[in-house]
Structure formats: C-alpha cells, structure tokens
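Handing you a structure now.
Missing here: one protein chain of the complex. Every other protein chain is in place.
Letters are used for the chains, namely A and B, taken in the order the chains are written, and counting of residues starts over at 1 for each.
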Amino acid sequence: MTVPLLKIEELRIALAGDGVAHNAVEDVSFEIGRGEAFGLVGESGCGKSITALAVMGLLRRPLSLANGRIVLDGRDIQGSSPAEWRRLRGSRIAMIFQEPMTALNPLSPVGKQIAEMFVLHKGASWSEAMDRAEEALRQVRVPSPERRIRDYPHQLSGGMRQRVMIAIALACGPDLLIADEPTTALDVTVQSEIIDLMAELCAAKGTAILMISHDLGLVSNMCRRVAVMYAGRIVESQPAEAIFATPRHPYTQGLVDSLPRLGERARHGRQRLREISGVVPSIASYPAGCRFNPRCSAATEICRRTVPGLTMLPEGGLVRCHHHG
Amino acid sequence: MADSLLALDDLAVHFTVGGTFAGGLKTLKAVEGITLDVKPGECLGLVGESGCGKSTLALAIMGLIAPTRGRIALDGRNLNQRARLETARTVQMVFQDPYASLNPRQTVRRTLADPLRLQGLRDKAEVDGRVMDMLAKVGLRPEHADRYPHEFSGGQRQRIGIARALILRPKLVICDEPVSALDVSIRAQIINLLLELKDEMGLAYIMISHDLGVVEHVSDRVAVMYLGRIVEQGGWQEIFENPRHPYTRALIAAIPDPFHRAPAATVRAKAKGEIASALNPPPGCPFHPRCPIKAERCVSELPALEAVAPGHRAACHFRDRPQ
Partner (left out) sequence: MSQSTPASATADIAVKRRFRLKGGLSLWIGGALVGLALVVAIAAPLIALTDPVMSANLMNAELPPSLEFPFGTDAQGRDIYSRIVYGSRISLTVGVVSQIVNSLIGVSLGLSAGYWGGLWDDLVSGLTNLMLAIPSLIFALAIMAILGPGLVSLVIALGLTNWSYSCRLARAQVLSLKSQGYVQAARILGYGDLRIMFTQLLPNMLGPLIVIATLGMGSAILAEAALSFLGLGIRPPFPSWGSMLSEARDQITTVPWLSVFPGLAIFFTVLGLNLLGDGLRDIFDPQATTRRT
C-alpha cells in the first residue's frame, strides 16, 4: 500500500477539569488516502469534532493531545510549532464548519476573505488575488461573482455563505478538507447541492475529505469509507455500502435500524421503530468495559469488564465488539 | 366540513417589516391562502424548509398570532370565539428544542400540575394522580417529578415536553420538529412514544418536520409548504410514491439514500439555487427559479392548488405530467 495522506495513530485527547482528567477521545486510529473521502459519524459529544480539531492543530485548553501520532504525507505533524501549523492550515489542510457565519469575518467583504488566502499562502499581489477570488466564487457556483465579491457575509444566504467557505477552504488547493457538519444548518434541498458541489470540486482537485457528521445516510452517500464513533472511541469502520448493508457493531446496527427510511412504510407497512434504549453517556460517566454496554441488548459480563479491541473483519473493516458477527 | 377537528379556511398571516427609513414598509406573507383540515385521530404531516411558514401556521393555530385573513375553526367553532382555557384543553404543542422549552426554575411536578390547577382542578390527590399517571405514560419514573429540567437528558426533557402537552388531554397536538434537536440514537424512542400515545389517547397530530423519513413513517396525510403556500397535499402514499409538484420531488431527491448512490433520475429532480425570501417572492409560481421543469407560463401565472386525484392536490401547471 502506498503512503496514506493522513494517518492517525492511537489518538488520545484529554479533557482537563476538576482535578480529574477525562479522555474525550481514546485509541482513535484511521487513515485517509490521497483524494479519498472518509466519513466520521457519531452523535454530539462522541469526540468526532475534537478529533478534527486535533488534525488541524487547534486543540486548546482544557483539551490537549495526550497521546498518538498525526502523520501527514509521511511526516509527523503533532509536535509542530505554531508557525508550522499556520503554514499547514489553509495551504495543506483546510476546514469548513457547521455555521459559516461564525467562521467568516463579518466586517470584511467575502472576496477579500478569499483573496487573503492567495496573498498569505501563495504570495500573490492583492489585485491578482482578487481576480483569483472571483474565479474561485465562480467555481463554487455563486451567481454573478463579479458583484458578490464585494458583498459582506450578512448579505448572503446560509447556502451562499457555505459556498464562500468552500471557496476559501479550497483556495490554495489543500490536500485535505475537513468538513465538520457542513450542511447541518442548511435546508435539505440546499444541503444536497452543497454536498454535491463539495464532492465534485474535491474530486477535480484531488483533495481528500474528512467528513464529520451525525447523519450516517449523508456520510455514507458521499464517502468511500466510514468510521462510527461512540463515546470517544471508534466502534466500527467499514466501506460505506457495507456499513448500511451489514453493520457489525450493535450501536451501528441500532442507528441503521432506528431511523424511519423513505419507502419503508410503503413496502412493509408501518412497523414500530427499533429503539436504542437509554441515553448517550456524558464524558464524566463513561461506563467501564465497552462504553455501549448499558444500552446494548447483547451485552454480557465481559462487555461490562473489558474494553473490546478492534477486530479485523474478514471482508475488510474493523469492529470493536466482543460479540461481533 | 362539520366533522373536522381543525379547519383552516383561506388562512393568511402577514407581517409588516422594515421602517420608514430603510426603504419603506414591506409585507411579509408568512402564510398565504391556506385551506386545510385535520380530522379527529388523524396525523397530518407538514413539510417544508426554512421560511416556508410552517412555524407561523402552528402559532396561528395555537392562537398566539392573529391571522390577517381567513378562519380557524377548532371543533366546529371559531378560534377567536373560544376562551383561552377552553382552547388549551383542545390543542397543545410539543416544541423542537427540549432545552429552551422547559422552565429551568420549575420542577417537573409544577410544570405538569399548574395547568391542571388553572383548569380549576382543586383536589390535590387528583392533580397528583394525573401528574403521576402522565409521567408513567411518557416513560418517566415517579421520582422524576421533583427534579428540575437540567437534571435530565435531551430525550427525557422531550418526554417531559410531551407530558406537558398531553396533561390536559387535548384532541390535537402540534409537534414542531419534535426529534430534530435530539441525538440520533434517541429519536426512535420519541417517535415510537408519540405514536403509542396517539393510539392510546386518540390524538390527532400535526407533525411539522423537514425529515421526510419521519413524516412518511407517522403521517396519514401530508401537506408540503413552500414560501407560505401549500404546494401539494394528499395521502402519504400518494405524496411519496407519486409526487406531482417538482418541489416535493426535489425534497424526496435530496434525501441521501444509502442504498442507491445518486441515480441519474434523482439528479434531474433536484432543485437548484436557493430558497427565495418570503419578503420578496418571485412572481408567478414561487418555485419557478429553482424548478427543473419550469416553462414560460410559470414565470407569470400562479398555479392554483387543484386536484390530480381524489384527495390529492398540487399547485403546479404541469401537475398531470408524470414523473
């Protein structure tokens, strides 16, 4: 196998507080190949966004990287200096967020914010950069970019703002785009357009995507491989088609079964949805052993005692369960 | 329709926005010309995206916003002729955000008991009995009664919100995105609970949601709204199997289907561009700037909501053109 673009090894992220340190993320490892779209799925608080922040070198107190390696293109980057991180961000790794309004500078025209990327990372002159910003806006299909370039963020709709964010993120042709819930704040019809746009542009530029979302359907539609996180650990990682067809972890199975799917009622009539019982544990009260065990119908004594390791599945993929298969 | 629990007749809610300085006053037609009815025990799914007016419609039905035009009749009588406490016994609401919808300074018991006392129920034992009964119905334990909202998880809070809506034994409950703020693994619990309670208490629901999977699962009939108007309505099967309005098709096409990765047909059905502002709706059919099958006529002429089949109506000039 060739060297992957990004390799995360045994990442552990500590959350300091009240004398006790909790592990917000534990034993997380995955790889993303060049130009590959990889999905990280989980509920709020499962550690998926924190993992992304670690890859961006943006962990701040009370969060800190306790262990693990982050390897970009064969080079360890977890110990980089602030100056090195600044060079990496934007030019090699870029990120878009759920709410573009908070990520854009409200006092600066969007064209200038895109052009800044070319000035900072490519050493372009401002007039040249503004031309390239207009071109970038055209690429993300903002209508009449020559006018929009002078607009301020508040003058744009949510979908347009997210397009601007994508233009900024992809401006310098990064190797990796991290998209953290990029469409959650958007309407469904707008959402599918943004996802299509993102996938298309990244494919054209050869940019890899780390897509982070709570929506398993959305992620598996866009990504080649998907990892599911629960309570700070990856519980399952499979190719996108397989995660829906043959989920192996009880949590993933629960997620796949629990949501009403379009067309299901017409085929089988209305059936009671399969519930996952209980509640998502908070970080201070993670159970011992397998963290899903209090909610798992198949849990046995070993699940309450021992943390399951990741098992390689015969058809590829990994699962963290004592009773998988 | 005499047997309707809720009947809306040509309902419109307009707001005046802007001031004399900022380019004059404008009229925001949040809800425009809506005629709809809900029968006892029925679940009506109300689908639409931001700015489509579904929340305004809900507030108007609850009597919190006065309609600009048209009539709202509950149980055969006009909403404005009914006393507030009487309306409270007929129609109630479940809110989207389980965090903002519970008073942080009130125990669960007080949240549930106060509405009963307000209705004149004085007997302490009876109030207590009904509170406990309701807690059990929504799957909470008796000891939860004396806790405050912050001691509960999101899913449990939503159960409290449901208990509060049902404590007066209403006939109609408006559920405004009841699961979209909840963790994914919790949603099925709440949907199942709502359906159980519907059967048990003979409730009618208006289920407001942008999640078509949820709407299809729970609804008997579905109405689709776009920029303040209903663009299509019909039985759930007709809407999902044989949608006639291009917007309904676009909504369905936008749902990521994990089993079929973007087949060509759905790509064609997708809407393009952004939702127009309700302040400045496009002339003609409000959907035309985004419509994949728009024609010249759509730009100038507003299509009426007309029947394509018994009980199935669509507001599109090309409603008879198959998918």
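The rule we apply is simple: a contact is a pair of C-beta atoms (placed from the backbone, for glycine too) under 8 Å apart; a residue touches a chain by one contact, two chains touch by 3 or more.
A quick note: this is a predicted structure, and the numbers were derived from the prediction, not measured.
Chemist: Would you mind spotting which of B:Ser4, B:Gln92 or B:Gln233 touches the chain that isn't drawn?
Modeler: Selected residue, touching the omitted chain: B:Gln92.
Chemist: So which of B:Val127, B:Leu168, B:Ile208 or B:Leu251 would be touching the chain we can't see?
Modeler: Counting the whole complex, the residue in contact with the absent chain is B:Leu168.
Chemist: Which of A:His214, A:His249, A:Arg265 or A:Arg291 touches the chain that is not shown?
Modeler: Missing-chain contact among the listed residues: A:His214.
Chemist: Have a look at A:Ser108, A:Ser125, A:Gln155 or A:Ser282 and name the one touching the chain we're not showing.
Modeler: The missing chain is touched by A:Ser282.
Chemist: I'm checking contacts with the chain that's been left out. Which of A:Pro62, A:Gly79 or A:Gly309 qualifies?
Modeler: A:Pro62
Chemist: Since one chain isn't shown, list which residues of chain B touch it in the complete complex.
Modeler: 59, 62-64, 84-85, 87-88, 91-93, 95-97, 99-106, 114-115, 118-119, 154, 161, 164-165, 168, 180-181, 183
By definition in this document, only the chains that are shown with their structure count from here on.
Chemist: So the centre of each chain is just the mean of its C-alpha atoms; given that, what is the distance between chain A and chain B in Å?
Modeler: That pair's centroid distance is 31 Å.
Chemist: Give the list of chain A residues in touch with chain B in this complex.
Modeler: Going through chain A, the ones touching chain B are 43-44, 143, 157, 159-160, 187-193, 195-196, 214-218, 220-222, 240-241, 244-245, 251, 254-255, 258-266, 270, 272-277, 279-280, 295.
Chemist: Considering only the defined contacts, which chain B positions touch chain A in the complex?
Modeler: Interface residues on the chain B side: 49-50, 153, 155-156, 183-189, 191-192, 195, 210, 212-214, 216-218, 236-237, 240-241, 250-259, 261-262, 270-275, 290.
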